[in-house]
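Every protein chain of the complex appears in place save one, which is left out.
Every chain is named by a letter (A and B) in the order it is written, and numbering of its residues begins at 1.
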Amino acid sequence: MTSRYHADRAFAVLGLLGLLAALAALAALLLDVIADGAPHLSWQFLTSYPSRFAASAGILPAILGTFYVIVLTALMAVPVGVAAAVYLEEYGAQGRLGRIIEINIANLAGVPSIVYGLLGLGLFVRALSLGRSVVAGAATLALLVLPVVILATREALRAVPKTLREGSYALGATKWQTTQLQVLPAALPGILTGIILALSRAIGETAPLIIVGAVAYVRFVPDSLWSPFTVLPIQIFNWVSRPQAGFAANAAAGILVLLVMLLLMNGAAIFVRDRYQRRRAA
Amino acid sequence: MSEPKIAADGVNFYYGTKRALHDIRVAIRPHVVTAFIGPSGCGKSTFLRTLNRMNDLIPDTRLEGSIKIDGQDIYAPSVDVVSLRRRVGMVFQKSNPFPKSIFENVAYGLRINRIANGRADLSHRVEESLKAAALWDEVKDRLHEPALSLSGGQQQRLCIARALAIKPDIVLMDEPASALDPIATQRIEELIYQLKDQYTIVIVTHNMQQAARVSDFTAFFWLGRLVEYNETRKIFTAPAEKLTEDYVTGRFG
Partner (left out) sequence: MTRSLVERIIERALFLSAALSIFVTAGIIAVLLTETLAFLAEIPIMEFLFGTVWTPLFADQHFGVLPLVTGTIVVSAIAMAVALPGGLLVAIYLAEYARPGVRRTLKPVLELLAGVPTVVYGYFALLFVTPLLQRFIPDLAGFNALGPGIVMGIMILPLVSSLSEDALGAVPNGLREGAFALGATRLQTSLLVVVPAAFSGISAAAILAVSRAIGETMIVAIAAGQQPRLTANPLVPIETMTAYIVQVSMGDTPAGTLEYRTIFAVGMLLFLATFALNLVSNWLRERFREEYV
């Protein structure tokens, strides 16, 4: 009789240990990166260009490249993604075509990111002759995060109460007037949160941009949509792949910069969500 | 009776394959208050919503028969539903003010229908509507505060002001006071009485005393059918149908 309860308690302990082990792994990762990279973080590091010499290599083109690519990605993915979600949610997921589109988007969300890289290579770089450029990279990432934007926006639209729409229609508003003047403003915080999360996913993406041709030894800052570029994760990848010992520290420092960026973005998402929730409650 | 304001004939309404209204035939007069009464689920709200085609928003619904407003069939293919809803306003059971300011709530209908000529005219119409809804004195100093900061009763009167702003002919009210306390309810009832000179009002209520107090004509619904329709006085004191008599004397429902 008592042995059953022992087994029960043992399992609870095991479960907790498992959870803590996973968290310990995360902690180990963070501590390792901080230990390796923090000493190397410096203003000089942030503002220099890559170099053959580990000590003087810097991360400036990567940071700027990341910034440009993400802004472009947002400009492409957000309008299309929000529009698609509005269509599916407000105008007609009932039809057969609507259902097919829905299933299609769900499938796209599960395609490995490297396949998007191949799509970008075949379509943007070669077929549309955009070359290995910032715009090709951003377009590829935009397609990658599109399902995320669409799904998050749909959630936000769904959370808007039906009574709001009814009140608008009853006053003689058209569907678009209702959507534009009532539904979208009400859903805005959720949509913003979704966009920020989609972009933080995009910031960490490496493989698709490698395929599309972001090179890792960029000694200049990208100056136009069509210029070659690099991004932070690729720079990190490049440094990790170098056998010379010094570059590992660079990689770790680069990782810290990347993690800080992600922290800021997720913090912004939480801030947006909280602030609007509080305003709604008042 | 001269031309009825609303004339329904042979109306059957279906949610999918389920028939919710059976052969409804009723003529509603202008400038009176008509009450629809009946137990829960008898179809009174469904029928109310056919009058401004709000049921169109629910997928897989169907209406047979004709509903004419001012002699025109509102379900004809050429009818612009959006303009119909401008002429036939609606106040809902649970007040649903927009998450905007008090002013913007009332102004919304004016803006989307492009009614006002300029800012001054807009403000004037908003003030007029709030006065008509007996809310102006309470909110005139805080027009730009959120509508959701008002009490339940005030929010409902705001919704009435919002509906009146676009000057409909007919105002439909779906149990407008059921979520309110007795004092707020009384104010709404007084308001309804004042409004009938200018508007035709149809009100759905499950509260028979309210129907008796407020309406001139009453229609009693039961299981999707219109059982009896007459002057309120007669329905409550000398109903023609036994079913009606049982309901209004409280034997069931």
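In the analysis below, a residue touches a chain if its C-beta (ideal position, glycine included) is under 8 Å from a C-beta of that chain, and two chains touch if they have at least 3 such contacts.
Computed from a predicted structure; not experimentally measured.
Trainee: Pick from A:106, A:159 or A:188: which residue touches the chain that isn't shown?
Mentor: A:106
Trainee: Write the list of chain A residues that the hidden chain touches.
Mentor: Considering the whole complex, chain A reaches the absent chain at 4-5, 7-8, 11-12, 14-16, 18-19, 21-23, 25-26, 28-29, 32-33, 36, 79-81, 83-84, 86-88, 91, 98, 100-101, 104-108, 110-119, 121-123, 126, 143, 146-147, 150, 174-176, 200, 203-207, 210-211, 213, 216, 233, 236-237, 240-241, 248, 251-252, 255, 258-259, 262, 266.
The criterion applied here is as follows: only the chains that are shown with their structure count from here on.
Trainee: What is the distance in Å between the mean C-alpha positions of chain A and chain B?
Mentor: Chain centres of chain A and chain B, defined by C-alpha means, are spaced 49 Å apart.
Trainee: Show me the residue ranges of chain A that touch chain B in the complex, using the header's touch definition.
Mentor: Residue list for chain A touching chain B: 94, 161, 163-174, 177, 181-182, 185-186, 280, 282.
Trainee: Under the touch definition given earlier, write down the residues of chain B that touch chain A in their complex.
Mentor: Against chain A, chain B makes touches at 52, 54, 57, 59, 82-86, 89-90, 92, 94, 96-99, 108-109, 112-113, 146, 149, 159, 162-163, 166.
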